[in-house]
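The complex appears here without one of its protein chains, the remainder shown in place.
So, chain A:
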């Protein structure tokens, strides 16, 4: 009796986990907002060397607001993930190394000297501290 109840509850939990997992995947695969994707590919925004997005040159207020919003979200993620592993700046920097490496040709990124560069097919200029 007890055993049956236990196994059924385990099955229930398993089902719940499956549903949650599916929901998690759905969230994880949420793609970039079309406006953000367009701003990236047109070079209005670029990846900074510190793990945040930057506005390249002078851009409309809507682009600036979008960058601010995304950077706030990034900061929240960095803060959460860095806990117990390093500082927020270090986590953001490690992410920047990856993000700059992953930029697509045509997108903007910030070189170690702070200048904006357009990604080509060649490897991007990255901070020597990047792994």
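Everything that follows uses one rule, which is that contacts are C-beta pairs under 8 Å (C-beta built on N, C-alpha and C of every residue); 3 or more make two chains touch, one makes a residue touch a chain; residues count from 1.
As a working rule, contacts and distances are computed from a predicted model.
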Absent chain [UniProt protein name; select from "Xanthine dehydrogenase YagS FAD-binding subunit", "Cytochrome c-type biogenesis protein DsbD, protein-disulfide reductase", "Ferredoxin-like protein" or "YnbE family lipoprotein"]: "YnbE family lipoprotein"
Residues in chain A touching the chain absent from view: 28-33, 36, 70, 73-74, 77, 81-82, 85-87, 89-91, 93-95, 97-99, 102, 129-131
